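Of the protein chains in this complex, one is absent; all others appear in place.
Chain lettering (A, B and C) follows the sequence in which the chains are written, and residue indices restart at 1 in each chain.
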Amino acid sequence: MYPSGEVFTVIPLGDIVPYLSTVNAVILGVLIAVLLLPILSRTDIYVEVDHRRPKIKAKIVTPREDRIKAALALTSTLASVGVVTTGDVFNFTLFLSLLGMSNMGLIGTTVGDDFALECAFHYGLMCLIASLPLFGGAALILASTGTLSLHELMKLPRGAGGWTLTYGKALLTAGVLGEAGVGPFYAVKVDSFRRIWGRYAFVIHLTTLLTFSRFMEILSLLP
Amino acid sequence: MIVVDTVLGLLEAFFVGSVYLGLHRKVIARIQRRPGPPIIQEFLHTLKFLMKEAYAPITAAGFLYWLVPVFNVIVWSSAVTISAVLEGNLLPFFALYAAYKVLSHGAGVSAGSTYTKIGGVRHAIMPAGELALACSLVSAYFITGHADVAGILAWERAHGPLIEHAPFSALAFFTLLWIDAPYSPLDPSKGYDIVEGYLTEYPGFLRGLMCTAEALKFYCELWIFQAVFLGVSDPATHLLVMGALTILLAVLCAITPILTPYQAVGVHVLVASLMFLDALIR
Amino acid sequence: MSASEGFSRLLLSVRRPESMVSAYCLLLAVIAAVGLTHGYHYHRKQLYPRPEPQLQVKSGDPLAPYDRGGIPLRRPGIAVSQYPQFEPSRGWVTSYLTPFTRWLARHSRHCGTTIVSHPGGILDEILYYTRGLDTVLESSIMFVGFVIFSWVVRMKTVTEREMGRRE
Partner (left out) sequence: MQLVPATVPELTVRMYHAAVAVGLAAGLIATADILADRNPLNRLTMTDAVEIGALALLASVGTDLAECLILPGLVVGLAELMATSEVLIARHSDPRSLPRFDPLDMEVLRTAPTALMIGLALYGVLLTGFTGGAVAGTGAAFYLFSRVNRPRYEEWRGMESLSGLGWALWVIGFSLFFLHPRYWLLALLLAGTGGILVKVGPKLSLFGYVMGYDVRVGAGDVPER
């Protein structure tokens, strides 16, 4: 029995078997429903308060910046869909890397702002460093149980992997923290003090936070 | 039958949640030597707002602005339904909580004012509350072997409340309650909500919806805490325990000064790393 | 400086973007240090096991160390995968050699390792077939990295000022 409820569909792609269970479906539904909000609305107008003459000012985003950001937001969304549905630990880490990468790009492609570049650089550093715990954790899980598939890992008795598996889980958690956990922090730092790009900050928050709810399910699947 | 149960449960959550929010406010007022509003004030206030006409500022990002309150109510209604009414799986709660954070950011951004935007951003900058939540729910699963509330309650009837087995997880979840309580020192968007909260630009009916969502959220979090960690399953005791928790939270909120945003983030990071180390040692 | 002031400054240090990196590295260093003090155990039954290093080379196999059996287009090679039921043509990729590689293997005993650079062989079986999604993702990550890189080069490093003037 999966801790995430009944499994609806399974997509067999060789050794990697993505699946959709009740909890995954809920997460996916939330993701898509909430993502529709920023896609269908323009959050680009804001009031600049000037004491003498209040004025309404449109955000200055060049079409080029908007285009690359839309593309990266799409990648980020697809990556988080993958994170939610994947059925394999290593595949999960790769989707997570894609997610971190595109979120870092969303921050870094802000035009006319050195601080955004600074934040993007540090987010990129975090992603780079996080690849040690991410891949290392997956490798330890593979070594201690002989498989990477969540469907097989779930069938193992509790405590099967011993300390190696426990340590692998700790490393994996640290990796998820570094790759996705700090996303909102850097997004907010750029968002609050510098420029208005609310709709993309929204995407970063959503994808990174929902990653955690999926990761909790993975943690409870592991023996 | 499920429909009737759900509707009744939601009504109960709304009523109890808003009354306890009023109690929270009253206790804070008494500690600060003010008379404070009547306990039922929050409830009436929400009802009043729900009757009012709604409108949007000229700068609002239309679609997002109108739908954030609706989504907020949907999110917390489903959270209450899944956890409190159906006693189902706890994992969706986490996703719904994350969606709520994102929606608050959306509420701040969509109004088109730089001030509400800062409020929303400040609310969304608090990531570590969720990490503590994740750690506590996962360790609850590891100890009891159940991810659904009904299973955890059954386990607790046999082995005693979970707070004895996982005190740190209980503490983490309690920190979350503390962060999410009104006037909490750990969430800087709360103390400044009159000028730069994410709710500032929401008038009338929309404000009423937001208040409804807040009441549902307060109820839902209190309910999950006392069900998962204290193992209370009897309806009358529920209300008492939740009242006691509310008073405790109010005292904590009243006697602590509000932190600046980065100090708050620092505290969150500290709490989350403690939780992480605890989970590592376990 | 009083203790409370120091604590306050510690909390405020989150303000700088680089301090998150430091905090994370501290966390990782602690975890790695804890990990160094323990022993690790290895599950003997693994997917895709391989013979002992140099064993195939010593026995004079021209396809060493990537020989997993099979005859091209006639008999599949051996692949111990996770879900054989989902992989109908499992093992064929392992056994397949391009004509060039076949020629190489017949005429030389030392070029077998180049088998990794041809379609066919156990690594390509895993990379393209049984774990193909990983590789698709990997190249997508490469793309995203490349897109960000080229965009930053074009807009920031080189011509941001010119762009600003033009638009």
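As a working rule, a contact is a pair of C-beta atoms (placed from the backbone, for glycine too) under 8 Å apart; a residue touches a chain by one contact, two chains touch by 3 or more.
Just so we're clear, the structure is a prediction, and the values are computed from it rather than from any experiment.
Novice: Where does the absent chain touch, in terms of which shown chains it meets?
Specialist: When the full complex is considered, the omitted chain touches A, C.
Novice: I'm checking contacts with the chain that's been left out. Which of A:105, A:181 or A:223 qualifies?
Specialist: With A:105, A:181 or A:223 as choices, the missing chain is touched by A:105.
Novice: Which residues does chain C use to touch the chain missing from this display?
Specialist: Considering the whole complex, chain C reaches the absent chain at 18, 21-22, 25-26, 28-29, 32-33, 35-36, 39-40, 42, 44-53, 55-56, 59, 61, 67-69, 73, 78, 80, 86-89, 92-93, 96, 98, 100, 114, 116-120, 122-124, 126-129, 131-146, 148-150, 152-154, 156-159, 161.
Novice: Go through chain A and note every residue touching the omitted chain.
Specialist: So the residues of chain A touching the unseen chain are 12-14, 90, 94, 97, 100-101, 104-105, 108, 114, 117-118, 120-121, 124-125, 127-129, 131-132, 134-136, 138-140, 142-143.
Methods note: only the chains that are shown with their structure count from here on.
Novice: If every chain is a node and every touching pair an edge, decide which shape results: line, ring, star, complete or other.
Specialist: Chain contacts: complete, every pair touches.
Novice: If you average the C-alpha positions per chain, which one ends up nearest the average over all of them?
Specialist: A
Novice: Could you grab the centroid distance between chain B and chain C? Build each centroid from C-alpha atoms only and quote it in angstrom.
Specialist: 42
Novice: Could you please state the distance in Å, as a whole number, between where the Cα atoms of chain A are centred and where those of chain C are centred?
Specialist: 20
Novice: Note the residues in chain C that touch 2 or more other chains, in rising order.
Specialist: Residues 27, 31, 34 of chain C touch two or more partner chains.
Novice: Would you give the residues of chain B that are in contact with at least 2 other chains, written as numbers and ranges?
Specialist: Correct list: 265, 276, 280.
Novice: In their complex, what parts of chain C are in touch with chain B?
Specialist: Touch residues, chain C against chain B: 8, 10-15, 23, 27, 30-31, 34.
Novice: What does chain A use to touch chain C in their complex?
Specialist: Interface residues on chain A, with respect to chain C: 12-17, 62, 64-65, 68, 71-72, 75, 82, 90-91, 94-95, 97-98, 101-102, 104-105, 108-109, 111-112, 117-119, 122, 125-126, 129-130, 132-133, 140, 142-149, 152, 161-164, 167, 170-171, 174, 177-178, 182, 185-186, 189.
Novice: Going by the contact rule at the top, pick out the chain B residues touching chain C in the complex.
Specialist: So the residues of chain B touching chain C come out as 259-260, 262-263, 265-267, 269-270, 273, 276-277, 280.
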